[in-house]
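Here the complex is missing one protein chain, while the rest keep their positions.
Every chain is named by a letter (A and B) in the order it is written, and numbering of its residues begins at 1.
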Amino acid sequence: MICMRMRGVMESTLVAAAMTGAGIGSAHAGLRYNMPEGVSEISRSVYSLHMAMFWVCVAIGALVFGAMIYSIVRFRKSAGAQPANFHENTAIELIWTAIPFAILVIMTIPAAGLLIKMDDTSQSDMTIKITGYQWKWHYDYLDQDVSFFSALAQDSNAARQLGAQIDLKSVDHYLLNVDHPVVVPVGKKIRFLITSNDVIHSWWVSDLAVKKDAIPGFINEFWTRIDVPGIYRGQCAELCGRDHGFMPIVVEAKTPEDYAAWLDAQHAAKAQQTAMVNGAALAAAR
Amino acid sequence: MNNLADPGPRKSNRSVLFQAVVVCLVMFGFGFAMVPLYRAFCNLTGINGRMAVVATETLAQSDLTRVITVQFVANRNQYLPWEFKPEVSSVQVHPGEIRTVTFFAHNLRDVPMVGRAVPSIAPGEAAKYLRKLECFCFNEQHFASGEARNMPVRFYIDPRIPPGIDTLTLSYTFFDASPQTTMVGDKTAAGS
Partner (left out) sequence: MSEQVLGHDEHDHGPDPQFLRRWITTTNHKDLGALYLWFSLLMFLVGGAMALVIRAELFQPGMQLVRPEFFNQMTTMHALVMIFGGVMPAFVGLSNWLLPVMLGAPDMALPRLNNWGFWILPFAFTLLISTLFMPGGAPAGGWTMYPPLVLQTGLAFPFLIFSVHLLGVSSIMGGINVIATILNLRAPGMTLMKMPLFAWSWLITAFLIIAVMPVLAGAVTMLLMDKYFGTSFFNAAGGGDPVLFQHVFWFFGHPEVYILILPAFGIVSHIIPTFSRKPLFGHASMVYAMSAIAFLSFIVWAHHMFTVGLPLAAELFFMFATMLIAVPTGVKVFNWTATMWRGSLSFETPMLFALGFVFMFTIGGFSGLMLAMAPADFQYQDTYFVVAHFHYVLVPGAVYSIMAAVYFWLPKWTGHMYDERLGKLHFWLSTIGVNLTFFPMHFSGLAGMPRRIPDYALQFTTFNQISSVGAFMFGFSQLLFVYIVIKCVRGGEKATAQVWEGAEGLEWTLPSPPPYHSFTIPPLVT
């Protein structure tokens, strides 16, 4: 695919642009500056769409900026340019209305197809309900009787306090780590239901290309099917008050066997777990 | 200050002013009119899952060739210290078949409380095919201190439900509607 081939070129161009523009620092190896391709079929399609649109913009930009820069260089008064006097040309005006229109129509075709795919939550293998809280997430595995809160990890929370003298590099995934990650199997179509307990939040994991608002009193749904086991991190994306920046999301995708083992462990600890969660919820409510 | 001697334009200035003010008032009204418009739009498309209880039981034939999973989800708003859960987490129904399920609610406080449940359905486009014959939603539910009770929901699924939908979720959120408390408003300062 053309996007793939040009990716290398683009990466170096973008970094070069950023770095020369900045004139400071040097990119360390892991610097991310583009949307991740992600780990699901949908996220890869979103990435391709993003890159395709990016290159369309680059192409149009090259033409327009090229013409402007050419004019600026070529038609300078100081270089003795004499002004022409034309001020309209219906044919040209029609062409540059029609061509962008055609490009846009062409671009919307894959976009619409992808949107329809993303909207289709049927044939799911399991359902997880997400509830947004100020300022943590709650996960409820429907039909499994497993549920828990997921909040910013303790070490991040200590380090993010105003005036904390903690070396952030010593903190494990500063601000992107939680006490209880949401564990899911790979290869399964997972349907998420999402709502909120107080204000609007938004559940976003970039590697899965999913973002959906959690709205109090309403339930939204979305789905994902993760291909690769791993840990994927995200954050709340809708301003939700003081600690909006401190309610990350961690998704741990395991093989179906590991997931089953994890589930068994949860069930084993269930009695204790349920009591604890209820207690905590009650305390939070009071 | 206005040096326009002839009265012509002046008069028409006033009429422009008048017309513009009318436009403003109409648009101010339109802002409010978006509330019923939005509600009508939602009822038409069912998108926010706010379906009215259907009073009559005019039923088409059950469609035994299809099975739809109906999930039940119970949420509590943080200001309502109740226990609230569905008796079963999901049922399998044929379109057209009438079912009754119950939700269990328990006032954990030692004072009487009033709760109000708000329904929501996912996916949104399925909402208008879920017909509720009986439901505890929107009505104020009075609970004595420590009271617990089961509340029934009777429903069927309209057989015209689009073929792509195999699962739908009926979610209730219970809010505190006790007279002495107000809603989110009195929790001060966005996040302090």
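Keep in mind that, in the parts below, a contact is a pair of C-beta atoms (placed from the backbone, for glycine too) under 8 Å apart; a residue touches a chain by one contact, two chains touch by 3 or more.
What you are looking at is a predicted structure, and each value in this text was computed from that prediction instead of being measured.
S.K.: Kindly note down the residues of chain A that lie in touch with the hidden chain.
M.R.: Interface with the chain not displayed, on the chain A side: 14, 17-18, 21-22, 24-25, 27-28, 30-36, 45-46, 49-50, 53-54, 56-57, 60-61, 64-65, 67-68, 71-72, 75-78, 81-89, 92-93, 96-97, 100-101, 104, 107-108, 111-112, 114-116, 118-119, 159-164, 168-169, 173-176, 198-200, 202, 204, 206, 209-213, 215-218, 220-221, 234-246.
S.K.: Touching the absent chain: which residues on chain B qualify?
M.R.: Within chain B, the residues that touch the unshown chain are 1-4, 9, 12-13, 16-17, 20-21, 23-32, 34-35, 38, 42, 45, 47-48, 50, 77, 116, 118, 124-125, 138, 173, 175-177, 182-185, 187-192.
One rule holds in what follows: only the chains that are shown with their structure count from here on.
S.K.: Centroid from C-alpha atoms only, then distance chain A to chain B, rounded to Å. What do you get?
M.R.: The separation of the two C-alpha centroids amounts to 29 Å.
S.K.: Note which residues of chain A are touching chain B in the complex, please.
M.R.: 120-124, 127, 129, 131, 133-134, 142-143, 191, 193, 195, 197-199, 216-221, 240-244, 282, 284-286
S.K.: For a test of understanding, state which residues of chain B touch chain A in their complex under the given definition.
M.R.: 48-49, 71, 73, 75-81, 89-90, 108, 118, 120-123, 164-167, 169, 171, 173, 175, 184, 190-192
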